[in-house]
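Apart from one protein chain that is not included, each protein chain of the complex appears where it belongs.
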Amino acid sequence: MQKLDSKIPEGPLAEKWSRYKAGLRLVNPANKKKIDIIVVGTGLAGAGTASALGELGYNVKVFCFQDSPRRAHSVAAQGGINAAKNYKNDNDSVYRLFHDMVKGGDYRAREANVYRAAEVSNDVIDHFTALGVPFARDYGGSLDTRSFGGVQVSRTFYAKGQTGQQCLLGTYSSLNRQIAKGTVKMFPRRDMLDVVIIDGKARGIITRNLLTGELERHSAHAVVLATGGYGTVFYLSTLGLGSNASAAWSAYKKGALFANPSFIQIHPTSIPVLNDYQCKLTLMSESLRNDGRVWVPKEKGDKRHPGEIPEEERDYYLERRYPAFGNLVPRDVASRAAKERCDAGYGVGDTGLSVYLDFKDAIEKQGQKAIKDKYGNLFEMYEKITGINPYTQPMRIYPAGHYTMGGLWVDYNLMTTIPGLYAIGESNFSDHGANRLGASSLMQCCGDGYFILPNTIGHYLADDIRTGKIPADDPAFEEAEKTVADRIQRIIAVGGKETASSFHKRLGKIMWDHCGMRRDAEGLKKGMELLKQLEEEFWKNICIPGSEKDLNQELEKALKVADFFEVGMLMCEDALQREESCGAHFREEHQTETGEARRDDANFAYVGAWEYLGPKAKPKLYKEALRFEFVELKERSYK
Amino acid sequence: MDFTLKIWRQKNAQTKGSFKTYPLKDVSPEMSFLEMLDYLNKQIIEQGDEPVTFEHDCREGICGSCGLYINGRPHGPMRNTTTCELHMREFKDGETIVIEPWRSRAFPVIKDLVVDRSSFERIMHAGGFISANTGTAPESNSNPISKLIADKAFDAAACIGCGACVAACQNSSAMLYAAAKIAQYAMIPQGKVEAKERVDKMVKQMDAEGFGFCSNTYGCEFDCPKGISVDFIALMNREFFSSKVCKQKQA
Partner (left out) sequence: MALAGIFLMLFLIFHLATNLLMLARDDGEAFSEAVKFLTENPVVKIMEYFLFAGFLIHIILGLLLKLQNYMARPVKYHKSLQTETSTFSRFMFHTGVIILIFLIIHLINFFFVRLGWVPIPGEAGEVANKHDFYSMAQIWFKNPWYSAIYLVSFVFLGFHLKHAFQSAFQSLGLNHTKYTPVIKVIGTIYAIAISVGFAIIPVYFYFFH
């Protein structure tokens, strides 16, 4: 296991980070000006770290594919952001937040990393408040919090149902300040297509200017990837349509290890697929399960209007199966239970692929106004999309691909296995184990970006103060650019008949059916077979109109889809090797008699990190053993 | 449902564009407006032509990427709705739908329905921030803000930067966009420190970008997908005048 040195410092949990930080080397202010850093992605992690690095005095170059950094998909996070402020005096603490996350992640995350994320969470809230983020406040003028799934305290800070947007805009403003100062240079409308390695170190990237199609070389002393998750591998997901795996994937192909690719969260409450042309599933916040009751008809294939189904003919299956937690079981459990009912033929709607989320009782008990106050904007959103009024008719919901716990393997410094290449936010694998708790993704992104990476990267860069500018005419750049150009030529030259979206949709279906909420060895193998076939078909029949020297959205899509075939393969590979059920990863072979997940701590308490060994070769698995010194491993039960 | 689509096609910024008419059959009323365009594009591509280029990303009304001028209204006929949230059930079967890009000197067309909104970015660079370095923040609750003000600041901050305000303004003015940010910060204590300087710089940049001037017709508020109020423009004006009147000369 030489390859995986997690660099987790020794010492008591609560002091690991502060002690470690104190030992990190520094770059003095005069030298920082001589050092260039590339940041790819402008979500909460990317824009946050870029502005923090700019404030420190580094020369930062930031890239995003959107026309503005403000549109990164962090913007769509709804619920909130966790912090261990203990403002409610409900006995919350950094330790408790840490403990909830480790447990929620089904004991597949690193203790030290999770503790650190919890530790800096309070700084994140303070910083956002200073940046003018309009978090909800109570009448006394203090910040308000609400509770979220899987925990027993109220520690989620929020700004209506648009917390992600408000946090991102706050981060965007700090980025703008650095752009105005000249410490950060912004490159919008760029796709990162490759990472450039010189003498074993990440020294730059190759981007495609999406307006002109021009390939560009950008050099730097270190490269930070903040490129988000790969949930769009399912085609239909709650992610933005531009979200993709390509940047992280290019790093993987250049030697960075990819950890736990099969850990992908399926969110239980999304608006279901309504028609065949749908390309996006819209999330309905988890908070709805506080008052909504989930049910399906007791009769198979009951096509009656929900209002006509009497109470005794309804199956409130979550309350039936999990009496202790009822409708508030964690996301992975709720998602699987919905799938189980639909697969058994009890699903509702034209497709039979949805269940009811009913507010009838809540409205009867609390009155329509109370429900409107709590969820008004969500109800409106639902009605806008479906044309159905959820005050009078139950919502229809179904699980949808949402968040990837897996990602590039990083050490305690957030550095990948390629020296000088960092991964932060959702693009790394570090803090959520096998399942993420609500409102902790924003917390982790901002912690990584603002408070962790700016410290650890200096330690690495301290060696580079005498290096001087990295020349962009190095043969490594030439070669990387040529590889990218050849690939683009190759994909354009296919000249087939089928669109990238169509391939993506078929790919997504394979992944959803074979590597989705429930997996088994046979299905996974079948899925890999189908993926291989589809990939071959793709390279024979993809159709890309227009030129590569132009704004060409079809080319952009095709390049991303081409990577998703490979991502899908690795996901299946990883799911196959993990012969246990944990968190979002559920193997049919490993369940209890009552159909619950059965974890195998003796054999699988490790991070599975994969090394790319070439286009035809099977990737190599490395295992980073997870040591639990401070938390006792327990079975998660919600019965 | 069947539609006749009249769509602006323009190869790039240099060439002159024109309308092209596409008949589209079998559209499901459940489709969103952008899904309808995806459906059209699929057919165009399969016929061997170049698809209609338009911007989009989150498809749930929050990223602000999409923005089409549909039948004379930015984001189409529904209020408080972005283009991606608009569904075909809101149109009449057989209707002709005219789709144009945002039109403004400060938003030059890049291709088809895509415009360059970098002018919005530069307005933000000029001062759309609170100067607080990472790590300098005081404890969050050391600075209480009344709920009323906090909620108002949120209403202003809800802007998604789509540009509909400019598109809906008969003068293609960006006042609502700039005002939303200026007002958000001017209302809260953290932002007050540099409020005067901020309004000065942002307004200056806005004028330099070639946006029109406000004549208080309030079309921006009417067509803002997030329903941002023109009251914030008044607040910006107040801030602007007081910055002009009260600003001290720098030594």
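Labels for the chains are A and B, by order of writing; each one numbers its residues from 1.
Just so it is clear, a residue touches a chain if its C-beta (ideal position, glycine included) is under 8 Å from a C-beta of that chain, and two chains touch if they have at least 3 such contacts.
Quick caveat, the model's predicted, so the values are computed rather than measured.
Engineer: Touching the left-out chain: which of B:3, B:177 or B:240?
Structural biologist: B:240
Engineer: Hey, which chain B residues sit against the chain that's not shown?
Structural biologist: Spelled out for chain B, the touching residues are 6, 8, 19, 69, 71-74, 98, 100, 103-106, 109, 168, 170-173, 210-219, 222-223, 230-231, 233-241.
The rule we apply is simple: only the chains that are shown with their structure count from here on.
Engineer: Per the centroid of Cα atoms for each chain, what is the distance between chain A and chain B, given in Å?
Structural biologist: 27
Engineer: Show me the residue ranges of chain A that touch chain B in the complex, using the header's touch definition.
Structural biologist: Listed in rising order, the residues are 51-52, 55, 66-68, 70-71, 73, 75-76, 85, 87, 123, 125-127, 129-143, 159-160, 162, 165-166, 169, 172-174, 176-177, 179-180, 186, 188, 211, 240-242, 274-280, 282-283, 381, 384-385, 387, 450-451, 454, 497, 499, 501-502, 543, 545-546, 550-551, 553-554.
Engineer: Which residues of chain B touch chain A in the complex?
Structural biologist: Per the touch definition, chain B meets chain A at residues 12, 28, 30-32, 35-36, 38-39, 41-42, 45-46, 48-51, 53, 55-65, 81, 85, 87, 89, 110-111, 114, 116-118, 120-121, 124-141, 143-147, 150-151, 153-154, 157-158, 160-161, 184-185, 188, 190-191.
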